[in-house]
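The complex is shown incomplete by one protein chain, all other protein chains being positioned as in the whole.
For chain A:
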């Protein structure tokens, strides 16, 4: 009798493990066991990298194949044609792709917020935005920093086309251009932003908290979004859910264990553990629980994203504001 009871107990434990362990249970049910993710060394991709290293995807029966892309537009084009299933992107790229009319992708989540690692840095004699009148500003065009520059100039009553000269520079070239006095100010993001911030003779004129939509919706000029190929998500909802589960487990791990996460990320970013930790400290991770709340039609993120689209139209960066809600997919995270 005792033996039988022990056997019963063992069977119950085995059954619980089989049901409770996502790897065993979900793995068998996933429509696809392998997906590709388009990433880069940018911070919004950290959860996927950490998730791969920590086995948060394989635990769920899902293999993630990391594909590196140097530009967001190439990553999004690849996702739109179905070469990769998931990817991270800046919201400006996502809105631009929506404005092109393609419905090939979904926005699944808004994983992070980093308003303090992006901004405008100037030589020390420029104290206010109004002081930028008549000056040259180096800006990576078609990026969040570009939108930030247009927005703060407008807030200060300056015309970006007449009162200042905006010069298109890659973010990585902004420190050398400012140091060489080729420009009077730069709008840029980390790591260039942090590099310049640490230098003498320069100062942070403003960071992304000055962006008009940040004041209204707590939304930076180019919040990151997690995107997925629409047709893949429609056909493979369980795989998508498994991916999201692994993704947010990794994001939570990064938020709770920044030192351990930094050690895992140095392979990707080539930063030192100390530099990596400093970058991690500037990121606010938006947890899985909050996603459903902010991503719904009336949610703060979706409303902010819509306002950002309208802002892009006003700044003549896109022709027509898309109804962003049509691309946002909720309900996959339980």
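Just so it is clear, contacts are C-beta pairs under 8 Å (C-beta built on N, C-alpha and C of every residue); 3 or more make two chains touch, one makes a residue touch a chain; residues count from 1.
By our rule, contacts and distances are computed from a predicted model.
Q: If you had to name the missing chain as UniProt does, which of "sulfate adenylyltransferase", "Zn-ribbon domain-containing OB-fold protein", "ABC transporter permease" or "Na+/H+ antiporter subunit C" would it be?
A: Its record in UniProt gives the absent chain the protein name "ABC transporter permease".
Q: Among A:35, A:52, A:183 or A:280, single out the residue that touches the unshown chain.
A: Hidden-chain contact among the options goes to A:183.
Q: Pick from A:62, A:99 or A:311: which residue touches the chain that isn't shown?
A: A:99
Q: If I consider the whole complex, including the chain that's not displayed, which of A:63, A:128 or A:168 touches that chain?
A: Reading the full complex, the residue touching the unseen chain is A:168.
Q: Pick from A:76, A:228, A:242 or A:311: which residue touches the chain that isn't shown?
A: Of all options in A:76, A:228, A:242 or A:311, contact with the hidden chain holds for A:76.
Q: Quickly run down the residues of chain A that touch the omitted chain.
A: 73, 76-77, 80-81, 93, 96-97, 99-102, 104, 138, 141-142, 165-170, 173, 176-177, 180, 182-183, 316-319
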